[in-house]
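Got a structure for you, questions after.
Note that this complex is displayed minus one protein chain, with the remaining chains in position.
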Amino acid sequence: MKVGVFICWCGSNIKNMVDVEKVAREMENMPRVVHTQDVQYLCSEVGQQDIIKAIDKHKLDRIVIGACSPRMHEITFQRLLESKGLNPYFVEIANIREHCSWVHTDKEKATIKAIDLVRKAVAKSYHAIPLQSDLLGVTKRALVIGGGIAGIQAAIDIADAGYPVDLVEKESSIGGRMAQFDKTFPTLDCSACILTPKMVEAATHENINLYTYAEIEDVAGYVGNFKVKIRQKAKSVDPEKCNGCGDCITKCPKKVPNEFDEGSSKRKAIYTLFPQAVPNKPVIDRDSCIYFHTGKCGLCQRICKTDAIDYKDEDQIIENEYGAIIAATGFDIKNPKSLPEYHYGNHPDVITSLDLERMLNASGPTNGKVIRPSNGEAPKKIVFVQCVGSRDRNKGNAYCSKVCCLYTAKHTLLLNEKFPGTESYVFNIDVRTGGKGYEEFYERARHKGAKYLRGQVSKIESLEDNENRLLVRGFDGSLGEQVEIEADLVVLATSIEPKAGSKKIANLLGVSTDQDGFFSESHPKLKPVETQAQGIYLAGVCQGPKDIPEAVSQASGASCKAIILFNKGQVKSVPTTAMVNKDICSGCMQCKPVCPYEAISKDYVIERIHGKEVRRPVASINRALCQGCGACAGLCRSGAMDVGGFTCKQIMAEVDSL
Amino acid sequence: MTQTIKFDSLSSLFNALKEVEKDYQIFCPTKQDGTEVFLPLVEIKEDNLKATYEILSKNEPPLFSIKSFLFPNSEIYLKFKREKDSYEFSVHSQEETPTVVLGGKPCDVESFGMIDMVFLQEPVDTFYQQKRENTILITSVCNQKGPNCLCDEFGVDKCKPKVSDILLVLGEQTTQKDEAVYLEAVSERGENFLEKLDKSTESEGESNTPNLEGEIHQKDVEKLSPEKIKDIMENLYDSPIWAEFAMRCLGCGICTYYCPTCHCYDINDFHRKDKGVRYRSWDSCMFSNFSNMAGGHNPRPSKEDRIKNRFFHKLNYFVKQQGPLACVGCGRCAKNCPAGISIGTVLKKIGVGKHV
Amino acid sequence: MMQQNFEPKIIAFCCNWCSYAGADLAGTGRLKYSENIRIVRVPCSSRVEVQMILRAFQNGADGVMVAGCHPGDCHYDTGNYHTRRRMVLLKSLVSFMGMDPERLLVKWISGNEAARFQETVDSFNDQLKKLGPSNKVRDQRCEI
Partner (left out) sequence: MRDINKEIIEIAQELLESNKVDMVLGYTKGERPDQTFPFIAKTKEEAERLTFDYYSYNSLSKYLLDDMYQGKKIAIFLKGCDFRGLKLMIGEDRVKREDLHLIGLDCPGVKRGESVSPYCLSCRLNNVPKEEVDTKISTSLEPLVERKYSHEESFSEINDIEKMSNEERFEYWKRQLSRCKRCYSCRNGCPVCTCRVCLFDRENPGYIDGATDQLAQHQFYHVIRAFHVADRCVGCGECSRVCPENIPLHLLSQKLIRELEKFYGTYTTGVDELPTPLSTAKANDPDHFGKEVK
């Protein structure tokens, strides 16, 4: 065995904090190390050439690299070894950048640590074993979770590429948040006008299969071969028979708050989410329906001409196999009740931006009229409060919700347009207008008379005057003094938060979530749509606050990843799988229940012991299923179970070398 | 010149020993957590003495043989360091101060006679040799046999063992029936030590050891003849009895580790980074990996092979090589084997010996 | 009392998907922490065998850290649940035998929690400085 050690400067990134020459020199003392070298940029063409030269010159068969995290460049170097006819798992990487030079300040100590880390890697490399991956087939069918604009876009893209897609939506109609909006910034074109065509396209696309009023029940399997259980909630209306006439809805006696209008209006117990709903067939909300509570009523069934109402309808579990999954679970908005200073809930005229959005919407609760909920009159003076629950850990979320600045500008413009003379005051920390045409849009809003006050609102309270108006106390940074504004209406730009229940989805998918509950992408810069779980991709706000164009482009990106997977038609199995030493294994099968992938099964070996043939049980691994977590190896008492790339010998050698 | 000195009690003996402690490491038997152990004199407190006296007075060897003082369970041979490709070795320095082991029984000390035959013949085991020459054995004699004892059968004189430096006789074992403790030098090393002790105030000075009283020579015991047993064993190589024993055997190392005559060891290197040590530690022929070879072949794969090998070594091979049977009849195997396999049960099985 | 001159040796078994990534992120964010930690990369915290932990102590580690994903976030769904059971047991056994259980730290650190990783390392480091060198479980031959 001949080991070559290469220490990367990473320009100054490592060199400034670690004495790379010293590290390289030290490694000469390690057994079997025949070549050491420090290189300016090991990942560069030049650096790679150095390695290749050394391999040829010294006939190296183990390569140890001191550089950045293996999570960064392991693939690069594995490919290099492959190109030289060496097994890719004969390269061992010591992480002396992220884990050393970048996090330490004392060059001497950092160098000692770097030496330890590289020595550790060399010690591990002695025990490296060759590993291969198998090729696995891919089910060329995608699942998209969430029927908002992101989900719709992703589904359409994959479908257009010619692959079947199942689109699962929790509500009774696709459309999501965008369907609630009136206009979109910065173009101010009608949200519905651009969304509905896409909704219809999704519904009618030959490759897209809609599951509305349905939820994800269980996800099993792995990239290319996911097995998913979908719960189709009972609609109580047979979509085949229903012609969507809507008589049942008009006749239904039971009224409940309409979530689509953020509760500012009422809907029936049998309902469609909104007029342009897709599919435009009603469902019965069994929690509010009289029949399901008392067994009486049954009006809808009686008047339905097509006899589509089916009270006996039951939840169904649909099982499907998919090659890729796209999560587009969207967002909720923070309920400002938790921030008493804003008086929300105590005074009807303190509303959220989404409430206003609905009011402005021609098909909304007020048919497009903006009113003071308290008395139905048109407001003259409106105060907008930005960053309600955003950009302040103590008030909710540390992050910026990103879209509020622009939609508030939009609101002031729309008000100014529809109801000339309304005064808009906007309290803001600062205005963020990153994005094409956004700054101009904001300028336009100000030009049209919106008054921006740089400062935060400290308190909102009711003015006990006859019109029951509101007093907004705040700070105006530009004047540098407290200001008080008497307002008819206060609009809170409340923070965007991950959709309720998205955590459950994340767990089902095996995707991790960040500290705010948004799904974690694989790499913040270079893998924004992938997740740590292969074959599962992200689209839209479930990954973090975005505006519509961003969500749409991410959706297309995610769908593209799925399409790539389908085009390849096969995936490489994980090479670092568990391995059984059948000579040692007792076949007790205690490891079986530990395996999350059901990759361990019982097998039998036949042996001759003192001339007698003995048939004894042993564990055996299905390499296609095994993902190499090593839970079995951690459990196995006799150490018969091991994990490629992380064998007991390798880890022990690492530990001993420290 | 001192032959025998008398102490009026065990504690006065210990006080005397304490005075010479600075020149010697002295070990005595006592009880710890209800278990018999040998401790350095310093660690033996007044309230241990009762236990110590019990152990000395009972006609049965202490739990663990004193073999480990001359042949430690594990001891370091040498240390090594690596610089680049050059290695630096240094022999591990041995303990210089002479050791005194008090409380071995005749069977135990006689066992050294056998280990000598192996370790002191060429090539000499210098580690053993050095300890052997540097250790003074104070043997507590017996005046009768314990439940498991086979000393008479194996020709060990429980009153006057051949291998010993000093004999320790308790008054209660003698015609005197008193609390006194007699130390009788039987070797030059012993005499020199006694002289040192004599200078100490505690001793009652010169005296003669009174005669032992008790079942000193068992009449009905026939002394086992090594030759005879060796020959009997010759025909038993393919006998089914070994399988019978093996079926009961747990395959643990108790018999070998507690046997005063077993002397197999294993040599290992322990190293971390660039330095390490080479050391030897006891090994047991009853372990499956004892005879495991690098290639994975094991010439004694089954318990049957191993148990057969052990008793053939004791009752046949050793006789051929050295003369005597490799057993002193201490009875520790009979006492400690969880499955009741002992030299006694084996002898019985092969039809030798009345008592057993 | 804090032994200032004493620098503890920490060996950390880090799950490749969370705590190892968290450590990487700490690097990317240039968060500073003690140099005393040496990270051993494992595919999942459940891969860590009890033997490895004890071996680390034998070899003179003053502290051993096992870091995995937060329960529910395991990249392999259930790995860290097993880690949890094993480590609970190991810790209790170790303390039952009087071998400083606080020298074995088990922590859930996700791939985004760079700050948490940094804080964990530093506080563990301080704690070990207070405890002083570990000599209860160390194989003395390592010093020879």
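Just so it is clear, A, B and C label the chains in written order, and each chain counts residues from 1 on its own.
Note that in this section contacts are C-beta pairs under 8 Å (C-beta built on N, C-alpha and C of every residue); 3 or more make two chains touch, one makes a residue touch a chain.
Note that this is a predicted model, so its numbers are computed, not measured.
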{"item": "Visible chains that the absent chain touches, using the contact criterion stated earlier", "value": "A, B, C"}
{"item": "Selected residue (touches chain absent from view) among B:V42, B:V91, B:V124 or B:L250", "value": "B:L250"}
{"item": "Where the unshown chain meets chain B, residue by residue", "value": "32-35, 37, 63-64, 72-75, 147-148, 243-244, 246-248, 250-254, 257-258, 266, 268, 270, 279, 281-284, 287-289, 292, 302-304, 334, 336, 338-340, 344-345"}
{"item": "Residue numbers in chain C that touch the chain omitted from display", "value": "50-51, 54-55, 57-58, 70-72, 78, 81-82, 84-100, 105-108, 119-120, 123-124, 127, 136-141"}
{"item": "Touch list for chain A against the chain that is not drawn", "value": "583-594, 602, 609-610, 612, 614, 616-617, 635, 637-640, 648-649, 652"}
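Operating definition for what follows: only the chains that are shown with their structure count from here on.
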{"item": "Averaged-CA centre spacing for the pair chain C and chain A, given as whole angstrom", "value": "29"}
{"item": "Length of the line joining the C-alpha centres of chain B and chain C, rounded to whole Å", "value": "46"}
{"item": "Averaged-CA centre spacing for the pair chain B and chain A, given as whole angstrom", "value": "72"}
{"item": "Overlap residues in chain C, where contacts from two or more other chains coincide", "value": "59"}
{"item": "Numbers and ranges of chain B residues touching at least 2 other chains", "value": "272"}
{"item": "Contact footprint of chain A on chain B as seen in their complex", "value": "82-84, 272-274, 301-302"}
{"item": "Contact set on chain C toward chain B in their complex", "value": "59, 139, 141-142, 144"}
{"item": "Complex contact set, residues of chain A against chain B", "value": "28-29, 119, 610, 656-657"}
